[in-house]
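A protein chain is absent from this complex, but the other protein chains hold their places.
Letters A and B name the chains as they come in the text, with residue numbers starting at 1 for each one.
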Amino acid sequence: MDLSKETVKDSVNLLEVNNLNIRFYSNGREMKAVNGVSFDIKKGETFGFVGESGCGKSTTSRAIIRLLAENARVPDGEILYNGTDILKLSQEKLRKIRGKEIGMIFQEPMTALNPVLTIKKQMYEQFLGTGMTAKEKEEKAVEMLRLVGIPSPEKRLKEYIHQFSGGMRQRAMIAITLAANPKLLIADEPTTALDVTIQDQIIKLINKIKKQMGMSVLLITHDLGVVSQMCDRVAVMYAGYFVETADTLTLFSKPRHPYTKGLIDALPSTEKKNSSLMPIKGTTPSLSELPDGCPFGPRCPYCQEKCTLELPEMAEVEPGHMVRCHFSDKLIGASGLISIEDGEKQ
Amino acid sequence: MDVLNYTLKRILQMIPVFLIVTVLIFVLIRAIPGDPAMVLLGEKATPESLAALREKLGLNESYITQFFLYLKGIVTFDLGDSIKFKAPVSQLILSRVGTTICLTAMSTFFTVIFSFIPGYIAGIKKDKIPDQIVRFIALVGLSVPSFWIGLVLLTAFAVKIKIFPVSGWGNTPWEHFVGLILPSITQAIAVSAVLIRNLRNNVVDIKNSDYVDYARSKGISPLRISTHHIIRNALIPTTTLLSLKLIAMFGGSIVIENVFNLPGIGALLVNSIYARDYAVVQGIVIMFVIVVMVINLLTDIIYSILDPRVKLS
Partner (left out) sequence: MADKIKKKKKINISLLIGIIIVSAAIILAVCPSFFTTFDPEAIDSQSMLAPPSALHLFGTDNYGRDIFARVIYSARIDLFIGVGAMIVPFFIGTAVGIISGYYGGKIDALLMRILDIFMAFPYMVLAIAIVAITGAGIKALFISMWLVGWKEYTRLVRSEVLVVKNSEYVEAAKVLGYSDLRVIMRSIIPNVLSSAIVYGASDIVMCMMSGAAMSYLGLGVQAPTPEWGAIISGGKAFLSVAWWITVFPGIFLVITGLGFSLIGDGLSDMLRQKGR
């Protein structure tokens, strides 16, 4: 794993999210999709959300540009972009942020791009209201396709998304999103639908363009491997809660939450050849019937009585490393517990 | 070039189906009890005219020869003579077909108005009050027979309030136009229910689609999202369905022209059945079969033009 990323420190927050809560209502039932989430993204930084599907990572990212479903409510929280609260913006002002300031790429370009409009038409939508001439638009569009590594861009511009191959589709969507020069790119599982080799190319591409354009990136993924290749800092989400945030190196080397540990242990590893993968037992709780105490309690191997009664708060265990666990200090060497099991097996 | 090749290919494929259909009609006409010449000429025919027709149809020849004579008639557009009108069937059809085409064209216009707007609104306002209302109306619309709605409209807007003619379509183009308004609205009501439901469901699917979310994430105006992403995409299947519904409208003219006494093909067909004027019936049925095939072909071409994912093959 490549953990040599330099952490960006002490720079300005581009995005700051404070105590964000999101609820879904369907058929008179309330689902607590996101609970008290706080984080910030600095200029030029890549921040990652990692967690199982349904943990609220996509919902949180969509809330940032207010793309939530009709039955979603945000009862509480603020989302500050360069100091202005996005949740309080008028529709008109929101539109100025969408695309131009915060751009988004989706998991499946095949469904995220309009199947009956050419790439060119969808790219040109980014230039609406910029006063660019037809020639400038054409040049910029070609430049963008070239930037993401699509060969013969003049020709491909006139094609439809179904005429592209898997990897090229994702490149095309990245090109369209970045054509508006966003300062923050939200990438929702950008590599999940791709083959491993193409996945690697896309990761490198995003990393390269990020540096070139000086963007920040919010990466949503369930794949810790992708996190290690892209992120400066990571938040681990479980059942709508942040359970641990840290810089990538710390998270991988000194995880303090049992869930994070579980995720890391579930990774296939080249170092521990003989050890079997350690899946996390049980399933995620229903968002409408969260347990009273720690949401991870029912699946946690170290669960105590206190955990079933009282929801732990996010607590800073060392600078920049927050954990939501009553017993986080006891878990410092907890890799010990696992490694004892490993030892027994070997 | 692509479309042209495809059209040629499809026409080639149609030929066998058309041949079998003509065989069927040939057999069916001969399945009518009695002497085909008698059937075609009616019971009051004189022995001389019967003998003449037998000769002309080659009824004294073998069935194979008869069939080829009949096929030659179709290809050369010589469909025999009407006993009632004492005129060639082809000429009769040509003189009436204009009315039916005008009726179908105007019906299509009203259908677009009646179905596209409510269907879109219902889809956008899914499960809200406008949707409930439109869905209920569409459901009732499925159960309303066109001939009855036609008569109710006639009673209301021609008999009670005298805006429209009770019967016929006058002599001048303007009178034709006015005379076709109620019949077209009637046809449109009969067809719209299905289209409304189709469009509504398309809009519901598309407005929650990823690509509409993506378009929103780009900061595009809501109006442009509606026109370029939702409406445009939702109309593709609906337009295709509308094109297929032209067949239903053409067939529906049989009933509508009867209700409004319009001198079209449909009325001619029904009157010819009453009059046992089988040469005319046969000619019109063949014409309808050709119309269906042409509309089916056009529908496929339109679909491929509207949706770049669909390849003609």
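What we mean here is this: a contact is a pair of C-beta atoms (placed from the backbone, for glycine too) under 8 Å apart; a residue touches a chain by one contact, two chains touch by 3 or more.
Model, not experiment: these values are computed from the prediction.
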{"item": "Positions on subunit B where the hidden chain makes contact", "value": "17-18, 20-21, 24-25, 28-29, 31-32, 139-140, 142-149, 151-152, 154-155, 159, 166, 247-248, 250-252, 254-255, 258-259, 269-270, 273-274, 278, 281, 284-285, 288-289, 291-293, 296"}
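We adopt the following convention: only the chains that are shown with their structure count from here on.
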{"item": "Touch list for subunit B against partner subunit A, complex", "value": "208-211, 213-222, 224, 228-229, 232-233, 236, 306-309"}
{"item": "Touching residues on subunit A, where the partner in the complex is subunit B", "value": "65, 67, 69, 91, 94-100, 103-104, 106, 108, 111-117, 121, 125-126, 128, 160, 162, 173, 176-177, 180"}
